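Next up is a structure, given as structure tokens.
Shown here: the complex without one of its protein chains, the others still in place.
What follows is subunit A.
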Amino acid sequence: MKANCWMGRNSVEVTEVPDPKILNSRDAIVRITSAAICGSDLHMYDGYIPTMKKGDILGHEFMGEVVEVGPEVTDLRPGDRVVVPFPIACGRCWACEHELYSVCENSNPNAGLAEKFMGHSPAGIFGYSHMLGGYAGGQAEYARVPFADFGPLKVDGDLSDEQVLFLSDILPTGYMAAEMCDISPGDVVAVWGAGPVGQFAVVSAYLLGAEQVICIDRFSYRLRRIHEHTGAEIVDYEEVDVMEALKEMTAGRGPDACIDAVGMEAHHPTGPIHAYDRAKQATRMETDRPHALREAIMACRNGGIVSSVGGYGGFVDKFPMGSFMNRSLTMRSAQCHVQRYMRPLLERIRRGDLDPTFVISHRMPLEEAPQGFELFKSKRDECNKVVLTP
């Protein structure tokens, strides 16, 4: 089959690889009909996620048709159409029983490796480094899906791929980011990052009752897209001072909750500060550049919540602990517990509360994945979200 493989820093290639086969009795093989490129893929593309290996198949946002099931998979059958959640979860460990699917205790065969980096191991993830399992990803014609009797969501034919594909990751992620804000009436929520994850966080914050949502980025086409779709306020951080703007908009209080939907490769408008963090990152003295997170903490109102869904890999520098501690902030974070949100969000899509397709800017065949990565990384051609079809 054809698959999009990581070949090193800034390099992916669509090559011929063996077809997947069942390795565990709870596996299914899925023929992929749609797959997307995610901001998290860029962290690997840019070489910031450790334990990648040349030839790794990327992709953790995908859906398709079941073509084969292992003997223990009784509720799926060849022909079923499924969306696959990106965290691999067994459904039976303590974490899974508590709906903490992205920290499933059984799905990472390389847990020992992850423990060295993080103390304890999170769940395995498709196409997301060897530290997180060494699973082949879904930017391919076929994928093996472990725990297929538990994770995948069956969807009927009346909804299009594009309507349900993002249930695999970014829609639940944006939703979880907003849910972690404990939104109550009158709340103002600020979202750093107008990428697809940030955009879904904005949509979800409104769904959950926010009074006002403010989205911060420097790409006006992205800000425009979310403003047109939801009416959110937008702030271009290259035009104005974000702290000042937020204080002005909230009459000095600061947003009640701040969402980091940027992650470890944040950009900083002040050249020297950006250079400082880039240099430290390049020499691995810090692995992550947390500008947005730092700013989210500083901006949040006293006693507020910082909800961080931006992807991080290792260590950050100059974490404003003083502000965080003295001002009684709360921080919440996670790789999304996707399985928790898939069904309720599918219902919302069906009811028409939500139309996730608005984030898509590019549709391409799988063979063009390398161009897709380049466009999505450089933000050229107003690239917002790329969907690949094998």
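Quick note on the criterion: a residue touches a chain if its C-beta (ideal position, glycine included) is under 8 Å from a C-beta of that chain, and two chains touch if they have at least 3 such contacts; residues count from 1.
In the analysis below, contacts and distances are computed from a predicted model.
Peer 1: Given that one chain of this complex has been left out, which of "Polar amino acid ABC transporter permease", "Polyketide cyclase / dehydrase and lipid transport", "N-methylglutamate synthase subunit B" or "Glycolate oxidase iron-sulfur subunit" is its protein name according to UniProt?
Peer 2: "Polyketide cyclase / dehydrase and lipid transport"
Peer 1: In the full complex, which of A:81, A:130 or A:385 touches the chain missing from this view?
Peer 2: Only one of A:81, A:130 or A:385 touches the chain omitted from view, namely A:130.
Peer 1: Among A:12, A:28, A:42 or A:57, single out the residue that touches the unshown chain.
Peer 2: A:57
Peer 1: Out of A:62, A:147, A:312 or A:358, which residue would touch the omitted chain in the full complex?
Peer 2: From the options A:62, A:147, A:312 or A:358, the contact with the absent chain belongs to A:147.
Peer 1: Could I get the residues of subunit A that touch the absent chain, sorted low to high?
Peer 2: 3, 5, 17-21, 23-26, 51, 53-57, 72, 90, 92-94, 97, 105-107, 109-113, 124, 127, 130, 133-137, 144, 146-147
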